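Working notes, beginning with the structure itself.
Missing here: one protein chain of the complex. Every other protein chain is in place.
Here is chain A:
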Amino acid sequence: PQIFEYNGSAVVAMVGKNCFAIASDRRLGVQLQTVATDFQRVFKIHGKLYIGLSGLATDAQTLYQRLAFKHKLYQLREERDMKPETFASLVSALLYEKRFGPYFCQPIIAGLGEKDQPFICTMDCIGAKELAKDFVVSGTASESLYGACESMYKPDMEPEELFETISQALLSSVDRDCLSGWGGYVLIV
């Protein structure tokens, strides 16, 4: 059994005009059986920083909990929130620590950086960062998502239009993937 396809997932993030959107599907499966339709894959780190984790569900949850731990300590010591770029480096380092026994997750990080400039990036399960200016995708539906985003995306969309675009891209892509779907969860910041 393919470990990345065990639970099924779809996560996507897009950049708009002074805003970003991050979305995920809601299905949690055990191979072909659906076990939950309200599973959360997008987590808040702080008001302007979110992380979506596709792949193995248990690793997604554990990874999020460990990141929340590290961010909490950062906040207490530095008395400020982490910048998205810094957070991305933290995630990358955390994943590479497990280079020979990795977390089976592909994270998507989306946040507003300095002067509220939107920032998105993704990385593979061992921490190879990939910055993008437009959109990033991950999960079992990633190939469909690439196609949908590429055709639907345009730069500098306002929040309302960005919401429409990302929702349509997500829903149409998961419809072509049996392992993800059962609704979507979209967050605009």
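Just so we're on the same page, a contact is a pair of C-beta atoms (placed from the backbone, for glycine too) under 8 Å apart; a residue touches a chain by one contact, two chains touch by 3 or more; residues count from 1.
The definition used in the following text is that contacts and distances are computed from a predicted model.
Matching "GPI-anchor transamidase component GPAA1", "AP-4 complex subunit sigma-1", "Proteasome subunit alpha type" or "Tubulin delta chain" against the UniProt entry of the left-out chain gives the name "Proteasome subunit alpha type". Set against the missing chain, the residues A:K44, A:K72 or A:K154 yield one that touches it, A:K72.
Residues of chain A in contact with the chain left out of this view: 65-66, 68-69, 72-73, 76-77, 79.
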